[in-house]
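Excluded from the complex is one protein chain; the other protein chains are retained at their positions.
This part shows chain A:
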């Protein structure tokens, strides 16, 4: 039975890789600067659509952490995102007009890029509104983390999505291009996350936070998953299963200690609840290209229309990674 199960997962992984191979024709090269990448380059992968206003800070944030090169899939942007990106020296861009949903929500395209460019390298796969925070990220660059993981033979690093929100209405604070989104989104939920184990993939399934508290309080099983594995020492036969929530082969998901100890982990600060969310929600509801028929987006639309405040009096104000560590949302593990 174990062997059968393993074989089934293997077939699933092969299918994902095959899908990625078939979807490669969706992508047309806009700017490919990957030829000169160093063997130890740290790469960042993302898909985007109409995120022009978020891009400058996103690039700035990850450059400062030490990302060597960015690889983007531009899914039919009409706001100049593609042009902006193709002008950057450390960015490669591919463009596609194909369906986001049919590409496993962009994952097929990214799997293809990962397979071709990230083999043997550290790859960080994030969304445009996710900002990676790891232990000592204020004093040690990403390279320190990946070197440390190489030394211990660790292949993947987990980071839980931490939804950040403003105090008051979401559209009350307009976001300016280049601005640090966490000047506006200063708050988060510190201790209402629920965890269960996923026996098939061996990962932890985490739900909770302000979205579960305010938008899914009556149907908690539908609340979005918050567990992610954004940083992986990639091999060409790896594949993400569902967004970056889990990976195949399954052993890559074993990122938690089951004997009481703590392994190292980080957070992805989630800058979703910015003023720009309003336009996004309207657009995405029209496109119907999102997971579970855009269930989440319907809730967002309702939350935006009502005079909704995600903030509550037990909301925590963000300070730094040490605060997240003390609150038990992430851990240094044995890194000191």
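Criterion: a contact is a pair of C-beta atoms (placed from the backbone, for glycine too) under 8 Å apart; a residue touches a chain by one contact, two chains touch by 3 or more; residues count from 1.
Definition applied: contacts and distances are computed from a predicted model.
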{"item": "Hidden subunit of the complex - UniProt protein name among \"ABC transporter permease\", \"Response regulator\", \"Peptide O-xylosyltransferase\" or \"Fumarate reductase\"", "value": "\"Peptide O-xylosyltransferase\""}
{"item": "Options A:31, A:212 or A:232, residue touching the unrepresented chain", "value": "A:212"}
{"item": "Selected from A:105, A:136 or A:182 as touching the chain missing from the view", "value": "A:136"}
{"item": "Full-complex contact with the absent chain, from A:32, A:79 or A:147", "value": "A:147"}
{"item": "Absent chain, residues of chain A that touch it", "value": "136, 139-141, 143-144, 147-148, 151-152, 158-160, 189-197, 204, 206, 210, 212-213, 217-221, 227, 255-265, 312-316, 328-336"}
